[in-house]
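Removed from the display is one protein chain of the complex; every other protein chain stays in position.
In order of appearance the chains are A and B, and numbering begins at 1 in each one.
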Amino acid sequence: MSGHGLFLLLDLVGTFVFAISGAVAAKQRNLDLFGVISVAFVVACGGGIVRDVCIGAVPPAGLSNWRYLAASVVAALITIAAYPKVRQLRHPVLFFDAIGLGLFAVAGAQKALAYGHNSEVAVLLGVVTAVGGGTLRDVLLARVPVVLQREIYASAALLGATIQVVIEQLHLSQPWTPWAATLVCVGLRLMSLRFHWHLPTFAGDPARKTECDR
Amino acid sequence: MSGHGLFLLLDLVGTFVFAISGAVAAKQRNLDLFGVISVAFVVACGGGIVRDVCIGAVPPAGLSNWRYLAASVVAALITIAAYPKVRQLRHPVLFFDAIGLGLFAVAGAQKALAYGHNSEVAVLLGVVTAVGGGTLRDVLLARVPVVLQREIYASAALLGATIQVVIEQLHLSQPWTPWAATLVCVGLRLMSLRFHWHLPTFAGDPARKTECDR
Partner (left out) sequence: MSGHGLFLLLDLVGTFVFAISGAVAAKQRNLDLFGVISVAFVVACGGGIVRDVCIGAVPPAGLSNWRYLAASVVAALITIAAYPKVRQLRHPVLFFDAIGLGLFAVAGAQKALAYGHNSEVAVLLGVVTAVGGGTLRDVLLARVPVVLQREIYASAALLGATIQVVIEQLHLSQPWTPWAATLVCVGLRLMSLRFHWHLPTFAGDPARKTECDR
């Protein structure tokens, strides 16, 4: 299999696992069939759609390439049909979700560079590609996005996208560079899960205790 | 009246009834005058604005064509001035809302095709045009979008948009085709209201009962 074919395969794997995470969340909220499929699609493709709109790549690939929609619908239907089993998949889902995170961060940054935009745009939109779908999922479910609250997640995407962009801008990119950047992101994410690493939340701040939080 | 003039009229009727539904929801939340007008405008034009951004039709017609803003503002002011009467209008509002749904789904799909995009883009953006405004309304009011939760609503829009796109792509479109597609969508929506049809929500799933739903 060529490198490009492998990348497309893993991109679809990322889409698929992101869609499963969306379908599980939608099902927990008792949404209807259309709601489950919609949230699965939004999680899988929402970040990429926002990226494409921001770089002028219209219509967004998430809308125009049937593979993404198909992967999302299949993931949603499997989730519905095999819900008790999918629920037991917590660790495999987290594992594939980490792979999706890394792939989307690096691929998103690459696409922005390919459209001729600068490093900052590429890094920011790499992160948006990776975490945008999950953020939209939480907005649709009327809760504060998980990505803002806990764990090394967006920061792992930021690291992966930054590595890719820096190496490309220095003209040092090799065919294996995107894989290495993806691996760093995935590795950081998985290690943070394994060892319970968190970003600081300043919870010890004495001022916070008296905060009126609306 | 020409076909085009009739279509524009019905498009504005759709805008108007969608704006009323937004104004009623905003008023129930006790938003101020600007908030009521804003939510009315977002419900009426939000879906079309997202569609236009995704197909590269900038600036979006909802921002650049004064008729849409005017219809939204008038609907909001009427809602405020005649609120007790508007509240009694539940069935007429649902009726016009169904007409707006069908018109927006078909017109949204047509516009995407007219910009040269493929069938998938046209169908998806037809649905977005029809249900996007209501989804944004619920996001602004910090609740899970109704469209994801119940009733044959987005699925009716999906059917209407699909019929229109399939017939156009087969080069079988006649002047009355959009009206027929709209009618199917409106008819399905009204019948689902009349006969209490729902999409499955899997509520009988025993696993759900023990779900921790955050």
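Simple rule for what comes next: a contact is a pair of C-beta atoms (placed from the backbone, for glycine too) under 8 Å apart; a residue touches a chain by one contact, two chains touch by 3 or more.
From a predicted model like this one, the values you see are computed outputs, not experimental measurements.
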item	value
Candidates A:Ala114, A:Leu148 or A:Met191 - the one touching the absent chain	A:Leu148
Full-complex contact with the absent chain, from B:Leu69, B:Ala98, B:Leu124 or B:Ala161	B:Leu69
Missing-partner contacts on subunit A, residue numbers	53-56, 112, 117-118, 120-121, 124-125, 135, 139, 142-145, 147-150, 154-155, 158, 198-203, 205, 207-208, 211, 213-214
Where the unshown chain meets subunit B, residue by residue	26-35, 38-39, 49, 53, 56, 58-60, 63-64, 66, 69, 80, 83-84, 87, 139-143
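Throughout what follows, only the chains that are shown with their structure count from here on.
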item	value
Rotation angle superposing subunit A onto its copy subunit B by C-alpha atoms, nearest 5 degrees	120
